[in-house]
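One protein chain omitted, others in place.
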Amino acid sequence: MDMLRLAKKLFPICRSITGNGQLETLETIKMQIPLNILEYETGEEYYDWKIPLEWNINGAYIQTESGEKIVDFKNSNLHVAGYSVPYEGTISFEELKKHIHFREDLPEAIPYVTYYHKSDWAFCMSKNQFDKLRRERYTVKIESSLTNGYLRIGEYLKKGKSKKEIWFSTYTCHPSLCNDNLSGIIAGVELVKYLESIGETKYSYRVLFLPETIGPIVYLNEHQNIIDNILGGYVLTHCGDKAPLTYKKSIAENHDIDNMLLRSLERLGKQYSVQPYLPLGSDERQYSSPRFNLAFGSLMRSSHTPKDISNPFQPDWKEYHTSLDNLDLLSIESLTEVIEVYIECIRNHELNAIYKGLYYGEPMLSKHGLYVDPTDDLETAKAVFYFQGFSNGTTSLWDIHDKTKVDINLLAEVASKFEACELVEIVD
Amino acid sequence: MDMLRLAKKLFPICRSITGNGQLETLETIKMQIPLNILEYETGEEYYDWKIPLEWNINGAYIQTESGEKIVDFKNSNLHVAGYSVPYEGTISFEELKKHIHFREDLPEAIPYVTYYHKSDWAFCMSKNQFDKLRRERYTVKIESSLTNGYLRIGEYLKKGKSKKEIWFSTYTCHPSLCNDNLSGIIAGVELVKYLESIGETKYSYRVLFLPETIGPIVYLNEHQNIIDNILGGYVLTHCGDKAPLTYKKSIAENHDIDNMLLRSLERLGKQYSVQPYLPLGSDERQYSSPRFNLAFGSLMRSSHTPKDISNPFQPDWKEYHTSLDNLDLLSIESLTEVIEVYIECIRNHELNAIYKGLYYGEPMLSKHGLYVDPTDDLETAKAVFYFQGFSNGTTSLWDIHDKTKVDINLLAEVASKFEACELVEIVD
Partner (left out) sequence: MDMLRLAKKLFPICRSITGNGQLETLETIKMQIPLNILEYETGEEYYDWKIPLEWNINGAYIQTESGEKIVDFKNSNLHVAGYSVPYEGTISFEELKKHIHFREDLPEAIPYVTYYHKSDWAFCMSKNQFDKLRRERYTVKIESSLTNGYLRIGEYLKKGKSKKEIWFSTYTCHPSLCNDNLSGIIAGVELVKYLESIGETKYSYRVLFLPETIGPIVYLNEHQNIIDNILGGYVLTHCGDKAPLTYKKSIAENHDIDNMLLRSLERLGKQYSVQPYLPLGSDERQYSSPRFNLAFGSLMRSSHTPKDISNPFQPDWKEYHTSLDNLDLLSIESLTEVIEVYIECIRNHELNAIYKGLYYGEPMLSKHGLYVDPTDDLETAKAVFYFQGFSNGTTSLWDIHDKTKVDINLLAEVASKFEACELVEIVD
């Protein structure tokens, strides 16, 4: 299925951190790529958190005295705040008003609101809709349920030669919102397709589709044994609007996670800006929290972080967390460009090996069939001499490239030949 | 007692590294602040040094043949070199001349001279006085004594939550000299008053009033067990003349001792210059000597170190170690400014904590009553998110402030709340 068709298929589904919408999303993804769907029971505790009851909703409306349904869940799944408790009753305008969210500054937008951590209900509507409400009594119905069930996580793993893992993490808990985060989900699907299309890799790659915040917390808690193997990763989000590229650095700032992504942007000749790490945004907050302290970056178009960080909770793109973040905002061209950079980034990580020479003095190249006469093949001769001379267990292939300007792929090829001769070993 | 009255009271006292003048000085200080006066016996050895005999002096003069006392200790205690041995005799001008110090370049100034390490006597006078001496015989009398007794040190300690100590060290061995070092003594008194006025501190603070050089050597030798607890400190000296502010860095150069002092100057919007460490000046020489290697800085007005360091023994201020360094040179305004910076510096050290999060992933803030809605209180919400996200055991509150521009006091407040919830612990 192409990216646009998948986006159109996933868009209408009412997702939350649990429930049928999230399951349907994961099953749709699973039709595209190999995916392991993991289930964790509601009520179970993970670190400081507990999985909430599973939330589902069949319908909801607000009806006037004259019987007109002025707000209906059928029209937009944003109309009901996520995790709203079931409710039925006829109430005054004043009472109803306490349960309504709208955006004063965006009169046409329905805001996206969740009630994960309170036991209440609410409707969301546009300012324009709200302004039309008369001072009368309204019949309100929310056909939702909160029941025992599961939190679900989609997991893809490509095992590489090394136990070291690079992660791509994206979240599947937002309802009909497009840049945030159908764009990330589609990027995740495309990266898995790429990983499936290539041969054995050096690193292991893990691509996760999970509900934001609680998803990584549950998954990390259940996979503590692999945390030491994680090199770092990227959070896939905000990949699809038309804004220029922005890279939000990892908490480690100059980690290979950052260096390889930035190198990819450079090698592809992209224009981009860079933002420092802040513990706001998406799931980098969990992965980089003090005890995990993992390096996670994120290549975005519009960023979570505004240019003016005096209010970092309000991104610069006005459509954020409203009904304006819809399919019209999605640019397949923009999304494709982000995926292209991540694919280049995987390639660059794969090339980013450190080798340690096992020889004392130079090896006798001709004895091992490794000697190349510069007059026959100048570039390969350089690659051979530079690789053997700099492979001291601390200098990566990229470092050698930076010192010598020799093509990185040629250095990698030469490295493989030395490895086959058991003259070097890779440093993990 | 206000600073000026204290200065006037202390100025006339004839201080030396031992003796009644030093004791009277410490007792005067003890009337202002809590002080522990420690005594160490003469003749005892400390590291490479031995406490010399206690020196006291009742009077001294030079009398002409006609009975005129042309130089009299009563007029200035600088007239007799410190530790001059007792002497009485009638001698020629030529003989007397060998026992006279004056300053060719400052005809009105009596120089300050000490004979700690030789057994001799000398008079100090102005060039003008010296020029008036005739080629006749003079009767000379020095009523001094060198006896067994004590070296005395005044010690103030405020115990904090941490065993880590910050020191303020000042010297009480100079006779009637004002900038050097009544200004430092008064600054020490004021800092103790401040420390007494505030509640429990994170750090422990130790303020020492001791004779230069031998004082720190004796005190450190007697307190070897606490040396590992010393974060570093400041030498209080040269605080009261009208020159601009100069900070002499610690030997460690970029130590918290330096960073917090420089930050204080910046936060108070002060103009200042910075000098590198040199093992000259005052007691930083002892604290920073190779085996202790402690970081001690010094905020001065006129510095010991001249701009032209080709002769670092001659400070740029001409009054140094002469009778010109008197109460006229002292500016209470200048002194107050130095004390103000040191107080800000104590505040900044107190704020300079590193916390380590005990949670995996983000803690569930609402469960702990720590969640703040950004629409209710934007600044506190930022402080909460940034503190929890950056408290990884290596990032200090100041570092978080520098990254995020969130108010340091707000960060400290949030930190205390997290600490009360046992979500973080302080890194010592």
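As written, the chain order gives the labels A and B, with residue 1 at the start of each chain.
We take it that a contact is a pair of C-beta atoms (placed from the backbone, for glycine too) under 8 Å apart; a residue touches a chain by one contact, two chains touch by 3 or more.
Fair warning: this is a prediction, and the values are worked out from it, not measured in the lab.
Enquirer: Looking at the whole complex, which of B:H174, B:R206 or B:R285 touches the chain that is not displayed?
Expert: Per the contact definition at the top, the residue touching the missing chain is B:R285.
Enquirer: Which residue among A:K158, A:H255, A:K270 or A:K382 touches the omitted chain?
Expert: A:K382
Enquirer: Hey, which of B:P12, B:P107 or B:P276 is the one touching the hidden chain?
Expert: Reading the full complex, the residue touching the unseen chain is B:P276.
Enquirer: Tell me, which residues in chain B touch the chain that this view leaves out?
Expert: 47-49, 117, 213, 216-217, 220-221, 251, 276, 278-280, 285-286, 288-293, 309-313
Enquirer: If you put the missing chain back, which residues of chain A would it touch?
Expert: Residues 356-364, 366-367, 374, 378, 381-382, 385-386, 388-393, 403-405 of chain A touch the chain that is not shown.
Following the convention adopted for this analysis, only the chains that are shown with their structure count from here on.
Enquirer: Averaging over Cα atoms per chain, report the distance between chain A and chain B in Å.
Expert: Whole-Å distance between the two chain centres: 57.
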